Every structure is written in structure tokens, then in C-alpha cells.
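Showing chain A:
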Amino acid sequence: MKRKMSVFCLVFLMAVAIIGPDLTWAEDPKEIKIGATIALSGRFKGIVGTFKTLGNEWAGLINERGGIYVKEYGKKLPIKFEIYDDASKPENARKYYEKMATDPSISFFMGPFSSFISNAATTVAGKHKIPMQMVCANDAVLFEKPNYWRVGVLVPAEDEWERLVPIYKKKGGVKTFATITMDTLHNKGAIKGFEEDLKKNGFEVVYSVVAPPPTKNFAPMIIKLRKAKPDVVCIEALSPAFTIGFLKQMREAGYKPKEIIVGHVTKHVIDALGPYAENITGLAYYYDGDTQDHKDFLEILRRSGFTWGEYMESGIRFWAYTRIKQAIEKAGTLDRKKIMDTLWNMKTKIMGLDSFVTPEGYGALGAWPCQVQGGKFVSIWPLDKAVKLHNYR
Partner candidate 1 sequence: MEIAIQLVIAGILQGGLYALAAFGLSLIFGVSNVLNLAHGEFLMLGGLFCFLIFSATGLNPFLIGLMILPFAFFLGYIFDRFLMRPLAGKKEHIRLMSSILVTLGAALCIGDVTSFLAGAEEKGVDYSMPSFFWGDLYISYLRLLAMVMIAGLTVGIHYYLKKTYTGRALRATTQNIRGAMLVGVDTSRIRSVTFGIGSMLASIAGVFYVVLLSISPDMGLTVTIKYLCIIVLGGLGSLIGSLVGGVILGLTESIVSYYNPHWGQTAAFLILVLILLIRPKGLFGK
Partner candidate 2 sequence: MLEINGIEVFYGDYQALFGVEATVASAEIVSLLGANGAGKTTTINTICGFIRPRAGTIHFDNTIIHKMSANKIVEKGLIQIPEERMLFPDMTVLENLQMGAYLGRARKKLADSMDWVYGLFPILQKRQSQLAGTLSGGEQQMVAIGRGLMSLPRLLILDEPSLGLAPMLVAEVFQVIQKINQEGVAILLVEQNVHQSLKISNRAYLLENGSIAMEGRASELLDRDYIRESYLGI
């Protein structure tokens, strides 16, 4: 009986040891650790899974230069990401942020992908008073309640499409719009803002539909679309399957609008559509017109093995990393409160653009109109920075 007890205790201790936190930390920080969860599995894997590489490559680039200078210690410290897989589930994200919150060597949190997972993560940041910068999360639901310990990098979802309207206003030739939206938090917000913008500028929205994410059969919607005869068809969906499915079926139906706008256009959408993708207009959190301040970004993209056009959201990541670096440098310490103060008040430039945080906590990074031309994704707006001119189909 005694032996059994000891076996039992041993097994239990082993279990605790396996799942327990690492109990080793240095008193004097040797590195700056940034904690984050990324969806390396689950339904968001296809969209954000590769950003683990991007982050590590960025850290590698900074570390090659010695790291980030922290005044308090009078030296440059290397930077390191600690990344867990949240499997696209908020409860996992929360669990791992809690895990990282117990590690005093982690001085900073990066948010997970999507608003509802970020929601769970910001709670942890607020509770343990750890600065968190959210990436790829810009829904109103996150900013409803004040939380000092989180800021975003993006403009609100409603403003994501705001730079598109001026193109059509300037160029003319299109009058009526149709929107097809996947039923998710972010997509609905973006289209809502866009439609309001269109109406304000005298355009007409002739058909507007919100369809659930698993929709495969778009024929009934396309029948209505053909009746409404819009000049511009806009598809806003986080899931590429939705976008590809819709566009392939619109092609089958032989409907040829003057312009197609795809909110989340990635390399795989373009590949799946082949020549049909030519002149699809989209949005990216980056423009490639002015390259003087973009060298680092292009370098980490090169090292990660993808082009910016493959992932419209790579720009957000780079922006977020850079802001962390700037905040630590500016605060000159790893003190969490001071870093957070700096994040709120810091006004800097990243990639030649103003970077700041609004009083609600939104960031300043907006999306730039681009277009698929010659199989590549090129900036078309604003005109002074555009690489190519915008074409109708």
C-alpha cells in the first residue's frame, strides 16, 4: 500500500512537472521576451500560421544588429519570441497568456489573431498588468470597455475600405455596387463602413448580402446579382474558400462586372482563379511605392520566403514589431507600466507613415488599395505613391 502511494505521488508529481511552468528565470534580463499565441492549428492556421516565421525572422534581423537598446541597463538586449499555438480557440489563448503571465522574464504581449480570441487575451493582460499590443484585431467589441493594458495597431474595421471610394470618385465610370459579405465580426464591420462611405459619396448599393462562412453554393445569390446588374462586385470574407467559391461560380454564371473588389486577397486566391484574377482590386496593409523606409520589412519577407502580396497582413505584423521596438527604446526600460505609458503616447513614423494610438486604443495603420496586374499585387493608390494605374476589368 505504501508503495502504491509513492507510485501515485510520483505519477502526480511527474504530471505537474510536465505541465508546470518553467521555474527558472534570471534576475538580470539577458533578453527581451515577447509572448504571443498564434493559430498554428485550427481554422485560422491558413491565414496566420506563417506569421510565426515572420516574427522570428524579424527578431533575427534585430539581433544581428545587437538587439534593442535599453537605457536602464545601458546595453542592447536581444529579442526573443515565445509563441504558443492557440488552435484558433479563445480558451487556449487565455490559458497560454496566463502561462506566460507567470513568467516574469516576459515583458510584453503580442495579441493573437482575430477579435474574439484577442478578447480573451486582453483580459489576462489587464489582470496581470502586462502591456499587450493587439495585431489583426480591430473590432469595436474589443474597444467597448476601457482597458489600459491593451492597444491596437489598426484603424477600426469600419475604416478598412475607406481609401477605395476616392478611386471610383475620381475615375468615374461605375455607379452601382454589390457587396457579398461573410458572416463574421470583422467582415461585417468593414462592409458596413464601406457602404456608408459609398452612400455618402453618391454611389448606389444595389445588392447586399451576408452569407454564413460554410456557404458553398452561391448560385442563388448570383441569380439575384445578375438581376441587380451592379458595376462593382465586392467580396469581403476572412475565409479564402468563400471568396474563391463565390468568384468561380460568378465566372460560371458568366456575369462580368466592371470591377471586382476582394477584401482579403492572398496569393492563393489569385492562384486558384488564374487569369480571372487579373485586375481584381484588393487591399493590403502596405504600399510599395516608397521604398526608402521599407528595407527591413522587405528583408524579413525575403528571409521568411514570402512576398508582401501573398499576405496582405504581413504589413500589420511588421508595423506591430516596429512599434514594440520603438516603445522599448523610447521608454528606456523594461518596466511594464512605463512601456504601456509610452505605447499610448508615442507618436512616431513607421514605413513613412504616422503611427499613434487613438484615445480608444485603435492604431493608425489603414489598408491601401492594390490591384492584381500581371499576376502580381501592386499598389494603385494614393496616386502619388502608386506603382501602377488602376484598371477596370
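Here is the rule we go by: contacts are C-beta pairs under 8 Å (C-beta built on N, C-alpha and C of every residue); 3 or more make two chains touch, one makes a residue touch a chain; residues count from 1.
The candidates were selected such that all candidates are chains of the complex that A comes from, given by their letters.
Remember, it's a predicted structure, so these values are computed and weren't measured experimentally.
> All of 1 or 2 belong to the same complex as chain A; which of them touches it?
Result: candidate 1 touches chain A.
> Flag every residue of chain A that touches candidate 1 in the complex, lowest number first.
The touching residues are 41-43, 45-46, 49, 183, 209-212, 214-217, 219-221, 223-224, 226, 239-241, 244-245, 248-249, 251-254, 266-269, 271-276.
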